[in-house]
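Only one protein chain is missing from this complex, and each of the others stays in its spot.
Then we have chain A:
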Amino acid sequence: MNSKTSNNIATGVIYVLVAAVIGILVFLLGYILWTGIPHISWHFLTSAAQSFRAGGGVRDQLFNSMYLLVLTLIISFPIALGSGIYLSEYAPNNWFTGLIRTAVEVLSSLPSVVVGLFGYLLFVIQFNMGCSILAGAIALTFFNLPLLTRSIEESLQDVSQLQREAGLSLGLSRWKTITGIVLPAAVPGILTGIILSAGRVFGEAAALIYTAGQSAPTVNYGDWNPVDPASFLNPLRPAETLAVHIWKLNTEGVTPDAAAISSGASAVLIVVILLFNLLARMLGNWMYKKMTATR
């Protein structure tokens, strides 16, 4: 076999594999959207879920997912940023750093159910938080931290060593070089990392079933006081998310239209995640342009 034929065969095989991946993706997305979108309506997005009757919506679940996501990012981003900067810029190449990297690796491969049960035992039971958004956000932080740390570390590493040398050679300290030159140059990458991880968090169910809970009590969207039990911002109330709602509808849903609502909710979930991804790219590009010119 000459090199031309073998090259053709290899290319052919690669094309087939790529086609298979795209095919699976298109099928899944298509199926979910095809079966789900007909059930989405303004009413569906803006009314509360029903326990027994048909015609419920996903308003609270959708909001809970968003709120949980925001809380999770508020907790996990600073930690991930700190560890990402440490790992990329300061960590010496020794056994201790290796240990940290392995720990991050292990954390990222923990099954989310395990994270959820751990959160349940520690926060919900031991710390008496009850099933709450906060407990869920902490569980999701465990789940999110490794990926986010990794992506921040990689974004920083992607910034050329030449940039650091340039900063140092102008008499800037390492810290000023990192915060003023390396970090801004890494912002598009970091942003993409955040939004991609947000997609994962948004779709997560297993870690939340026993932490954020499976009930969506009616809350008052006009009450902006986070310590008020009825407020929609209260982090200590239980909060069923969209993904948990879908799981629940499919396991123990008793409303007559459980299947329809589940399809609709799945489509909403997918659309939101797609939007996140789109946003990630647009924002990344925009930030990059913005940063490289004087404001």
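Brief remarks on what is shown
Everything that follows uses one rule, which is that a residue touches a chain if its C-beta (ideal position, glycine included) is under 8 Å from a C-beta of that chain, and two chains touch if they have at least 3 such contacts; residues count from 1.
Rule of thumb we're sticking to: contacts and distances are computed from a predicted model.
This figure omits one chain of the complex; the name its UniProt record holds, of "Amino acid ABC transporter", "Ferredoxin", "Sarcosine oxidase subunit beta" or "Phosphate import ATP-binding protein PstB 1", is "Phosphate import ATP-binding protein PstB 1". Summary of contacts with the chain left out: across A:Met66, A:Leu172, A:Leu196 or A:Leu283, the touching residue is A:Leu172.
Of the options A:Ile40, A:Leu117, A:Leu134 or A:Ala185, the residue whose C-beta touches the omitted chain is A:Ala185. Counting the whole complex, the residues of chain A in touch with the unshown chain are 160, 162-163, 165-173, 176, 180-181, 184-185, 288-289, 291-294.
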